[in-house]
Every structure is written in C-alpha cells, then in structure tokens.
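With one protein chain removed, the remaining protein chains of the complex are shown where they sit.
Let's turn to chain A:
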Amino acid sequence: MGPDDLLLLVMLVALTLYALLGGADFGAGVWEFTTALQSTDKQRQHIYKAIGPVWEANHVWLIFVLVILMNGFPVAFAALSRALWLPLLLALCGIVFRGAGYAFRSYSRGTGRELAMWESVFAIASTATPLFLGASVGAVASGQLAIAADGQYEASHLTGWMSSFAVFTGFYAVGMCAYLAAVYLAREAAVAKEDDLTQLWRQRSLSTGLWMGLLSIGGLAMVSIEAPTLAAGFAHRGWPLVVVSLACGIGSLIEVWRNNFLRAVIASSGAVAAVLWGWAVSQYPLIVPPTITSGVSKAPDNILWTMLVVITVGAVFLLPSLSYLFVLFKSNRQRPY
C-alpha cells in the first residue's frame, strides 16, 4: 500500500463523514423544504437546535476532501473541475445560500416574514446542494465523463452529469440525506424526551427508510444497465459492501421500529457509508473513470508522504476537538432547552 492509497483512504473516510454528518444537516433542510406548509414552530425549532452548533464543522469535511484532492491528485482535481464545471457551480450556489440562509435565519431580529424567507432559502438550498453533488458523484461513477488521458474534457458541459444515472444519483443523495436526518432527529427527540417529536420522526424514518431501500435496489439495477464498468467492479469486489449496506438498512428499520434510536443511528450510518465504500472499492484505482487513475494523477511521493504526516499531526488537534463538540452537543446528557 503506497502513500497514494493511504491518501485515497483518508479521502474516502472524509467523504463518508461528509455524507453522514453534512448529509444529515442537508437532510434537515430537505425536511424543512418538503414539510414547510405543515410543520409547527416546535418542529422547526427541533431541526434548528439539532444542527446549530455542528453544521459549520460538518461542512469542513467537504473542504477537506477538496484540498486533499487538489494537493495529492492535482490532475484528477483539474479534470473534475473541467468536466463538472456546471453542477459544481450549482452546488456552490446551494452551499452559499444554505449557509447564508441558516446564519441569517438564526441571527435575524426581523419580522416573521423575514424569518420565513431565510427559512425557505435555507430549505431550498439544502435540497439543491446534495442534488448537484450527488449528480456529480453519479457522473463520475457512471464512467461516462469524456475525459482524455491528459485530463482534458472533450464533451459539452451538459453531458455526463445529465445522464439518467447521474440524475438518479442526484435524487438518491437527497433521499439519503433525508433518511439520515430523520433517524438522527428521532434520536435527538428521544434524548430530549419529546414524545410527539419522537413519534413524528420515527414515522418519517420508517417511511423514508423503506423508500430508500426500494431506490437502492432500483439503483443496483441501474448500475448494471447504465454503468457497466462499475457493475463489473461490484461483481468483482464491491458486492460484500452491497450486502452490508442492505443489511444495515434493514437493521436500521428494525431498530427504529423497536425505538432503539442510537442503534438505528449507527445502522443507518453504516448503510450509507457502505454505499459510498462500495462505489469507491469498485472503481479503484480509477479516480475519474474511464482514464484518470490514482497513478497518473498523483503528486510526487515525497509530497504524498508529507501530506500524510501533516494529516496525522492535524488529526491530533482535530479528533479531540471534534469529540468534544459532539460530546457537548450530541451526547445523552440532558440538554437545557
């Protein structure tokens, strides 16, 4: 295992954490969007309190993936920037409006109308961002990006991420976010001993969980038709992770049903993580199929080793800080609100 593989592993871990933590924050906004007309003030507050202290930190996982790609695999970074120029810009719009909407909503002292406006900005942007990021990942996974071996892009900027598979993964990502958010929020409601909220989010977890299960099976069918190279990878070595994902998904539903919310959180996270790992393992060592492997795009080895040292040293600061944040705001301790 060379330094490039280690870095790919670090990137995959960071991407997974972004999908789980950042994804759940987006999912909270997706719920806000889809239930805007029916939700009460108390239900909204539950959402805002849950993501308030953590969403900025959760967002940084994306930056982290980006800088490692930029530093460690510059050719792949440039190729992705060229090929996914439009969906990444649209995702960026979403990121800007999500963050701004949330901050303005939290600190505005204005009228109800002004709050409602920033709430809807936050909600719509939270839905749009995973849609475009998901479509970008789908475009990569499909192997349909027309990228030459030197990293130049040879198609129009609408192809690739507008394929049926990429559009599907866009919506699949939004669904995943909503599903994670529902399970996490059910747990938080249970910890706060808010029975009505617990019931609400329990039901939402069950219904989205079922839908996501069906979509996942549909997704597998779609992979085999639309992304034959990825399908071959799945058949070759990705399949155990598909099994893990399905098992975790079913497990999360059972645990939600039985009101074991902490276990449900773990199982649902496992289900989502296994989808990402399944994809990554299946397309390894390609970073951007069909041409850009980790080998052709990586920085010189001494750079990669330096990065690994920096990351290790950084982790010494990062991990305790992160644990402190989550213990403080997400543990079972009774919260004073």
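Quick note on the criterion: contacts are C-beta pairs under 8 Å (C-beta built on N, C-alpha and C of every residue); 3 or more make two chains touch, one makes a residue touch a chain; residues count from 1.
The working rule: contacts and distances are computed from a predicted model.
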Listed names "Xanthine dehydrogenase family protein subunit M", "Carnitine transport ATP-binding protein OpuCA", "RsbT co-antagonist protein RsbR" or "Cytochrome bd menaquinol oxidase subunit I", matching UniProt entry of the absent chain: "Cytochrome bd menaquinol oxidase subunit I"
Residue, one of A:L8, A:I47 or A:V75, that touches the chain absent here: A:V75
Hidden partner chain, touching residue among A:A146, A:L206, A:A247 or A:I311: A:I311
Residue touching the undisplayed chain, where the options are A:F64, A:Y179, A:F234 or A:F261: A:F64
Residue touching the undisplayed chain, where the options are A:L89, A:A149, A:V243 or A:L262: A:L89
For chain A, the residues touching the chain missing from this view: 52-54, 56-57, 59-60, 62-64, 66-68, 70-72, 74-75, 77-82, 85-86, 88-89, 92-93, 95-100, 102-104, 106-110, 151, 157, 299-300, 302-303, 306-307, 310-311, 314, 317-318, 321-322, 324-325, 328-329, 336
